[in-house]
Structures are given as C-alpha cells and as structure tokens.
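Quick one: the structure is below, questions incoming.
A single protein chain has been removed from this complex, and every other one stays in its place.
Coming up: subunit A.
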Amino acid sequence: MSTETGRAGERTLFGHSWRRIVLYLVLIGMGAFYLIPIETGLMTSIISPETYSGNFPYLPPLEPLVPGTGELSIEPWRGAIDGLGQGLVNSVILVVPATILSGLLGSMAAFGLTTISWRGQIGIYILFVAGIFIPYQAVLVPLTQFWYNVVPLRAAFEPLAALPLVETYHWKLLALIITHTAYGLPICTLLFRAHYKKLSDEMVEAAQLDGASVATIYRRIILPLSIPMFAVVFIYQFTQIWNDLLFALTIVQFGDAAVVTQDLVGIGVSQSGTNFPLRMAAALLAALPTLLVYIFFGDKFAKGVAA
C-alpha cells in the first residue's frame, strides 16, 4: 500500500491508483471513439481509387499504393481541390461577411436593447427572440420568392459586376449573406445581451457623465469589453453558415455561385459507383476551415463561454 500517490487505503498498481487508471482508460477509449472516423477518412483519402477495396478502411494503405510506384496517392486530394475549389471560394465570400455582420449587428442590437433603456424595448426584444424559433422550412418558399421576384437584387447588382474580381453570379451570394445575417441575428443578440446584462450599469452611467454619447459608449466601452463574446459568436456563426446547405440550395439553387456544401453533395458520385477516397478527401477539405477556426479561436471561445 502506498500513501504517497493515492489516498490512504486505496489499492494501487505500480504506484498509480486504480481510480486514475480507470479514468485514463475511459479517456483513451473516448479519444479513439471520436478520432477513428477522422482517421478512417484520412487513410481512405490517400488510397488510390483503383486499389480501394473498402476492407479495413482505418488501416494505413498497404502495398500496392499507386500501382507501380509504391507512393501514397495524392490523386483524391487533387481531385477534391479541383472539384471544390470554386465552392470553397464562394463559401469564404459568403461566410466571412455574414459572420462578421451578424456578430456586429447582434452586438449593436443587444447594446440598444440592454444597456440603453427606452420605451417598447421589451416588445422589440420579444420579436428578436421569436426569430430564433422560426423553422428554416417555413421560410424556404418565401425566401425564393423574395430574392427572385420581390427584390430586384439581380438587376441592382449588374453594374457592380463591372468591378474587378466581381462576377455577375455573386448577387446570389449577396442574397445569401443578407439571409444568413438576418437569420443569425436573434441568437447573436441573445448571446450578447446575456453578456451585457452582466456589465456594470454604473460604468455606463459614469461614461454618460464623462460626456460620452450613446455611439461613443458603444465604441469605446462596450465593444472592447465584448471581445470574448465575439469569439463565441464568430465560431458559432462561422460553423453554422459554413455547414448550411438548405439556404444555399434555396437561394443559389445551382450554377457558379454554388457553395462548398453543395459541391460536396455530388463529388465522387457517378453511375459507375462511388469514389470513396475522393469523397473522403473532399469531406476533410470542406471541414478544414471550421477546424482551423476552432484551433485558432478555441481559447478565446472558452474564455467567452466562461465569462
């Protein structure tokens, strides 16, 4: 019995308490459970389509790899980049502005509904909250009608298409940006409002007495204090919008403006069968940006959630 590493009376194995050993076994098991699908995808994506058999897809590819050369196959990745390139660019054009806009507008709305007090704000706030509960399915037809028949966005966008880097089909992405911003606004407002309720009223009053206008209070006091919450909102919105397929199908429908999720649906599928290595490479490629966002903003996200 050892009293140095465990509590008195606890049974131990090589100086480690059983409690610890079981904990680590569970953690390792859970790690494997979560990582094996990704590992399987990765392994599959570096197998040459010709030699792909579907047996033991989680094992590293064995000989022969690319027939005759003995090298790992990068062909699926090359194919994924070719097939998704346009969609990735379109998704970035869509997601970055939509995320920033919904976060910024959500923060402003929450400031106006929480920190500043005025008559009727509760009513407006209830409308925002109600927005969270409108199902996507309910707005699909109205959305199509709105962007194709009610708002002449396409015609209004034509002159802009003359600018460098701007294409005519970008009007669909603009419509998608506005739609996602509007749909993301309620949840962003809700998140920011919870944060702003915790800020000291006296601090805002001190700023008022210091001569700051409402806009200045937002810009110089509230905005800098919102940074942890922006990390939360940005990660959330980025993932939501990046992974969205329904609105993209509804508004973009088809064509050059298709985003990455739309392209992903069809890649590697043909009448002759499914090209699994290509599909896996494409899936990993499409998921990469959200992974990067989590890796780079994860610590700020944790801070914002804990705040």
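Keep in mind that, in the parts below, a contact is a pair of C-beta atoms (placed from the backbone, for glycine too) under 8 Å apart; a residue touches a chain by one contact, two chains touch by 3 or more; residues count from 1.
The rule is short, and it goes like this: contacts and distances are computed from a predicted model.
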{"item": "Name per UniProt, for the chain absent here [options: \"ABC-type D-xylose/L-arabinose transporter\", \"Inner-membrane translocator\", \"Multisubunit sodium/proton antiporter, MrpD subunit\" or \"Probable branched-chain amino acid transport ATP-binding protein LivG\"]", "value": "\"ABC-type D-xylose/L-arabinose transporter\""}
{"item": "Candidates A:G15, A:P164 or A:G211 - the one touching the absent chain", "value": "A:G211"}
{"item": "Missing-partner contacts on subunit A, residue numbers", "value": "200, 202-203, 205-213, 216, 220-221, 224-225"}
